[in-house]
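For this view, one protein chain was removed and the others were kept in their places.
Per-chain residue numbering starts at 1, and chain names A and B are given in the order in which the chains are listed.
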Amino acid sequence: MTLTAETFDFVAALVRRNSAIQLERGKEYLVESRLAPLARSAGAADVDAYVRSMRADVTKHDIVVEALTTNETSWFRDLNPFTVLRTTVFPDLKARNKNSVRIWSAACSTGQEAYSIAMIIADNFPSVQANIVATDLADGVLVKGRSGRYTQLEINRGLPAPMLVKHFERQGPSFEISSQLRSQVVFRKHNLLDSPPAGGPFDIVFLRNVLIYFDVATKREVLKRIQGAMTPGGYLFLGAAETTIGVDESWERIQVGSSSVYRPRGKRV
Amino acid sequence: MTIPATWEPLSDADSVLTIAQDLFSTMIDGEPGHLYPWMGERPTLEDPRFTWVDVAGSVATRVMLMAGRATGEQLTRSLLAMEESEPVSDADFADAVGEIANVVGGNVKSLVTNPGALTLPVVTHEEPDMSKDFCLLETYFGWRGAPLGVALWALTP
Partner (left out) sequence: MKALVIDDSRVMRKIVSNVLVGVGFECIEAENGQVALDQLEAHSDVVLCCIDWNMPVMTGFEFVVAARKRPEWRNVTLMMVTTEGEQDQIVRALAAGAHEYVLKPFTPEVIIAKLQFLGLVDLKEMA
């Protein structure tokens, strides 16, 4: 089943207008798979028919954008950044007598990343006060993140069992994170192209698997704004396949084992 | 008999649909979208097979799957990654459909308070006599066009 060029172009334009995410040719499969469930619920014959039926209805545009901009998410995704937090970043912050740390989880989706960070801190650095701001474009994921409730399938993905029993409680078919950890994360609607969200300046920023969707000029813009919202000794985490090299030379890359973490160049406390 | 309080969360078919869809999308089809609520009248099953697990408790409850033999064979083939042409033995059939009942039953059990132990799955050709028991829920799904039933029965001791 292939999409018509017309359908793809319309969806790509819609998504680009509302999120700066670029869907290039070759990403038809993504549009197909993300919109198929919507098409099915709407009773449309296929994605082409669904898009044809909703293009004139502005109230339906948001859900299409949301379906295309949500990331596949899991707990402790890629693992390494969280290890780096534990072995390198927090010991450094502690050595600098930082007992109150501000963290930004950008493009947070349903909140697993933000809560994963909260769990690392609670389990390893209980005396540190963590203030985590989690932002995303889409309202639906923010509501879910705030609820701290996840399905069995979602809880299965990447969450170690000892952390499950320590930080979550089963509520019927769902698992809910403890109110203590839930209170450490504030979810806010935010577009990366806008000025950074309140809650900064941030000591740690997670911006993972988002830059890949942007063109180079937008990448630079976003990275510049983020650096402006960070403390001088701050740490930036990108996705495993991403880097600032070749995009923005104002970051220093530090290797920790097989991962990289980025710090504003030349600025230290 | 009214629905025992501990089984209230299952008085509507949505929870069972979610459980079934999660199972099928992860372990049978490899992607979502192939299992959906059955539309229309209660379907007839061709050469039906009945598979169940029982949950012990203050009221013992039976979680039963109903499927035609051909559908059960398809499920077995999917789970055991068998070729279309390979024959499905009774043992394979019982094992595969039994495991589906085990997973559905186990997840259904997790939704209620203070459930007891889950029995091992039973697969039969004859419809069990449930005339003395109370049906809490009977719902049907379509899987690749074929009907599949799930029923929850409160068992009279």
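The criterion applied here is as follows: a contact is a pair of C-beta atoms (placed from the backbone, for glycine too) under 8 Å apart; a residue touches a chain by one contact, two chains touch by 3 or more.
Since the model is a prediction, treat every value here as computed from it, not as a measurement.
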{"item": "Of A:T4, A:T88 or A:Q152, the residue in touch with the unshown chain", "value": "A:Q152"}
{"item": "Residue of B:L23, B:V123 or B:L152 in touch with the missing chain, whole complex considered", "value": "B:L23"}
{"item": "In chain A, positions touching the absent partner", "value": "74, 76, 78-80, 152-153, 155-158, 160-162, 164-165, 169-170, 258"}
{"item": "Absent-chain interface as seen on chain B, which is shown", "value": "22-23, 26-27, 76, 79-81, 92, 95-96, 98-99, 102-103, 105-107, 109-110, 115, 117-118, 120"}
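The criterion applied here is as follows: only the chains that are shown with their structure count from here on.
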{"item": "Separation of mean Cα positions, chain B and chain A [Å, integer]", "value": "37"}
{"item": "Complex contacts: residues of chain A adjacent to chain B", "value": "36-37, 40, 151-153, 170, 172-173"}
{"item": "Chain B to chain A touching residues, read off their complex", "value": "9, 15, 18-19, 22, 26, 32-33, 107, 110-111"}
